[in-house]
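Every protein chain but one is kept in place in this view of the complex.
Moving on, here comes chain A:
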Amino acid sequence: MDLRHQLELFPDCSVTLLLFNHVKNAAALRKKAMEGSIEGALINPAMIVDPFQILVAANKAVHLHKIGKMKTRTLYAEIIFSLSPNNNISDAFKKFGISDSDTAVLIVLIVDREKTVNLEDIASQVEGQQVSLDELPQLTDTAKVKKMYKVTPQEEKIGTLLDSIVCRMSTKDVL
């Protein structure tokens, strides 16, 4: 039901993804996230095309966290920021974080390999149905994603949408 993936470059870290649909308390969840009273990065699944996109963001966030060079204040905020193709933090939260009216939420957790994480505890705070990550493509708003990442039709002929997105995420500091 959930996806737990170990980061190759940071083997003691594993990334867990939980997907929820028919969510009724997005506003409350967003508030909890802002207060820091819920564990995890709460992301709008409409902007995600593939779990790999999250792994790339998480990898970058963990790396920056380890060297003390994060641009945001918490690891989870950094993951959301890393998803963005630009360097505007509040824009990243607006576009990739959840909004009060959202009915689907993707929760990303980073756990130390030794520790077990209480997924039920987090899931119980969501008033919605936990679904398999296989349902993610159905929740993706491809048009919105292409617009956000400014993907050209020319590019789409050469590679996948995921390729274009990952490139922008990983090279935004250079451009």
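Here, a contact is a pair of C-beta atoms (placed from the backbone, for glycine too) under 8 Å apart; a residue touches a chain by one contact, two chains touch by 3 or more; residues count from 1.
Just so we're on the same page, contacts and distances are computed from a predicted model.
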Q) Per UniProt, what's the omitted chain called: "Ribosome biogenesis protein WDR12 homolog", "Carboxypeptidase A1", "Protein phosphatase 2, regulatory subunit A, beta b" or "non-specific serine/threonine protein kinase"? A) "non-specific serine/threonine protein kinase"
**Q.** Contacting the left-out chain in the complete assembly, out of A:Arg30, A:Lys60 or A:Lys146
**A.** A:Lys60
Q. Pick from A:Gly36, A:Pro137 or A:Gly159: which residue touches the chain that isn't shown?
A. A:Gly159
Q) Hey, which chain A residues sit against the chain that's not shown? A) 9, 56, 59-60, 63, 67, 152, 154-155, 157-159, 163, 166-167, 170-171, 173-174
